[in-house]
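This structure is in structure tokens; I'll ask about it shortly.
Below is a slice of the complex: some chains, not all, each in place.
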Amino acid sequence: MLFTFELDTPKQGLVDITKEVEAAVRESGVYEGICVIFCPHTTASITITENVDPELKADFIMGMDSTFPGLKNYRHTGGNADAHIKSSISGTGETLIVTKGKPLLGQWQGIYFCEFDGKRKRQFFVKVLGE
Amino acid sequence: MLFTFELDTPKQGLVDITKEVEAAVRESGVYEGICVIFCPHTTASITITENVDPELKADFIMGMDSTFPGLKNYRHTGGNADAHIKSSISGTGETLIVTKGKPLLGQWQGIYFCEFDGKRKRQFFVKVLGE
């Protein structure tokens, strides 16, 4: 089964999508298998990080800005080459293990939609595959 | 089904492999499922990025060179530790959702083989799994 979700994103930032992914797995009826989360945008991504400290989400964006700054000699006409690179490197998808009807995550892990060039209307997909 | 593709790469750069992945999915006959793309090399990778502006491919390489420079104190004898790190971090594989007989991609997304230490003869694999 293929699930589509829509969301509104901030200028830059991480949006917690763990509950949406858990709902898709539940609705699929798959008890043991995998799920693939996919972001169809080139200036956004999917990542997994700590789900407790809200400051960490700001640190993530600060770290990405520091690591992939907007270089003066980038030639992409959109002016957002850095956002494209952040998207590629942090990755447009994640594959999770499904067990006992839920995506297998560590106690402190959450699934996040990362916006690098918003704010925008965005979407992401979840595919669940049974064993 | 497992598909093997061969390609010739530049010294550094992104090679569009979207058509090859689409052909593998088509030939597999899988209509709904997933596909896994895998690069068996340690100084190359697979990524997904914008498929329109050719300048962006050069920006990607420039951004990677700037982010992961060849540090003086790297000790790897090959002299290409930076290329190995670029490969690991941008990732040796991608997992895509397959729907209606095609890999599910956003309008502006393409699949790219990234060469960080060419030019060389390279290969990559595509595995398609039905629901």
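We call the chains A and B, going by the order they appear; numbering starts again at 1 in every chain.
As a convention for this text, contacts are C-beta pairs under 8 Å (C-beta built on N, C-alpha and C of every residue); 3 or more make two chains touch, one makes a residue touch a chain.
Since the model is a prediction, treat every value here as computed from it, not as a measurement.
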Quiz item: With 2 copies placed here, how many are in the full complex?
Solution: 3
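Following the convention adopted for this analysis, only the chains that are shown with their structure count from here on.
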Self-check item: subunit A and subunit B, separation of their C-alpha mean positions in angstrom
Solution: 19
Practice problem: Provide the residue numbers of subunit B that touch subunit A in the complex, in ascending order. | Solution: 32-34, 47-50, 53, 55-56, 58-60, 62-64, 66-67, 89-91, 94-97, 99, 104-109, 129, 131
Quiz item: Inside the complex, what are the residues of subunit A that reach subunit B?
Solution: 2, 36, 38-42, 67-68, 71, 73-78, 81-82, 84-85, 87-89, 91-93, 95, 125, 127, 129
